[in-house]
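Before any comments, here is the structure.
Excluded from the complex is one protein chain; the other protein chains are retained at their positions.
Presenting chain A:
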Amino acid sequence: MTHSHDAPGPARTATTPDTATATERVGFFTDTSVCIGCKACEVACKEWNAIPEDGMELTGMSYDNTQGLGASTWRHVAFIEQSKPLVERAEQQHQAEGEQEGADVFALAAQGSGSSELRWLMSSDVCKHCTHAACLDVCPTGSLFRTEFGTVVVQEDICNGCGYCVPACPYGVIEQRPHDGRAFKCTLCYDRLGEGQTPACAKACPTESIQFGPLEELRERAAARVEQLHRAGVPDARLYGHDPDDGVGGDGAFFLLLDEPEVYGLPPDPVVTTRDLPAMWKRAGAAALTLLGGLAAVFAAGEAIGGPSGPNGRRHLR
């Protein structure tokens, strides 16, 4: 992993984004296999974006006291403690491949104690900046928009706090901020991108777990990394959100995970809700016509069976 992550491409200069960068879609590749759970990304994000404090709580969820993404948490590091027999498998694999360097570490870990089957997963979650973003689709004010970098950003001077984007997001990312009312989420550091800089979280990440760059390049890098891990005896490694054919058209921020997505609190098969919107309108149209026809029929039946009695009598207009 010797690529430069600070500059998404050679065309990008320090202060003036040129046309090349303006048309290039950028994103994050979060490689959780090298995340050490330092939360530098959480802190850098809060600091740079001046996000308010949103509760200090000891949860007992391993080292995770942040709990999840929300209006005032745009990066969230998940900690998962598992008793999973990954070690032995990995060790055998390593020995078979003769990678002595890696096998030693695993062998030591295996001999260390009776609880050697414990593994600790860490993953820094973020807004996925979906290709087909439901939050953006359903926003009634146009506050949410797609930037020239292919990212999805809320315009806080327009948002009226209707909250519709919140249940629309299949990942549970965007949220209304209490006492403010408006919706907030990761901007992929839109202000920094405009200056040709790396988003704060990626800049702060000490292990290059969070990699920033042009999406196409990140996808290639991710595919190579998964293959490398598979070869190294980590069969659980898989990509999440990288596939342009998935339910949201691929994520602008995608991940390398070491277990099923739901273990990390991610939906296993997210779908952009507006994919079904034409079908929904058709059904609503059918229901509206049913209502119209049904109520027309009850008046026709009322006329046929009884008709109004009383001083006004019948007074047909047609």
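Simple rule for what comes next: a residue touches a chain if its C-beta (ideal position, glycine included) is under 8 Å from a C-beta of that chain, and two chains touch if they have at least 3 such contacts; residues count from 1.
Please note the rule applied: contacts and distances are computed from a predicted model.
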item	value
Name of the absent chain as recorded in UniProt (options "Polysulfide reductase NrfD", "RNA polymerase sigma factor SigK", "ABC transporter permease" or "Spore germination protein KB")	"Polysulfide reductase NrfD"
Selected from A:49, A:124 or A:176 as touching the chain missing from the view	A:176
Chain not shown: contacting residue from A:52, A:167, A:206 or A:244	A:167
Interface with the unshown chain - residue positions in chain A	59, 61-62, 64, 67-70, 78-83, 114-115, 117-118, 121, 134, 137-143, 158-164, 166-176, 178, 180-183, 259-260, 262-271, 273-274, 276-277, 279-281, 283-284, 286-292, 294-299, 301-303, 305-310, 312-318
